[in-house]
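A protein chain is absent from this complex, but the other protein chains hold their places.
What follows is subunit A.
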């Protein structure tokens, strides 16, 4: 029995698409290249097989995603995940929120912050630096963006360097993209 998940959780659901994923047997050479499919690596997620219908964005999207979330220097990986969580809360992408909240917990070795954020959103009682990060991510994710000069000043006061602020802008914006795919093209099913 499958049950759609409607509440924020760190238990990662299964993502079930509303559209038909690409059939690998019918994939073009360009699609196979973007999917990085080889005889020894033929396990591709349904999500990526759905996105493979638009290979001209997918081929850039995968390296871009990795660069934004895992490039060296700049904002810590955990704090980039918090930017992703802020966006995913605004856009109510239960799947993205679960994946990136659980990654935050692993990287930060802490469960309190995410629990507080899931319970109270931007009013969560968390360290000032994390609060400034979350607040900025939430406001930038609104449509139109509600982030302003005061939020930027708050990030500086909280001790973020300009390189870190740039990484926060990128990880938050990236989830404005990812949420609009994951949450609209499929649904999270309890695993």
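Keep this in mind: contacts are C-beta pairs under 8 Å (C-beta built on N, C-alpha and C of every residue); 3 or more make two chains touch, one makes a residue touch a chain; residues count from 1.
Keep in mind that, in the parts below, contacts and distances are computed from a predicted model.
The listed choices are "CMD domain protein", "Aspartyl/glutamyl-tRNA(Asn/Gln) amidotransferase subunit B", "Spermidine/putrescine transport system ATP-binding protein" or "Sugar ABC transporter permease"; the UniProt protein name belonging to the chain that is not shown reads "CMD domain protein". Residue in contact with the omitted chain (choice from A:12, A:37, A:107 or A:152): A:152. Touching the omitted chain from subunit A are residues 18-20, 50-51, 53-54, 56-57, 59-61, 63-64, 67-68, 71, 73-74, 90-93, 140-141, 143-145, 147-149, 151-152, 156, 162-163, 165-170, 172-174, 176-181, 183-185, 187.
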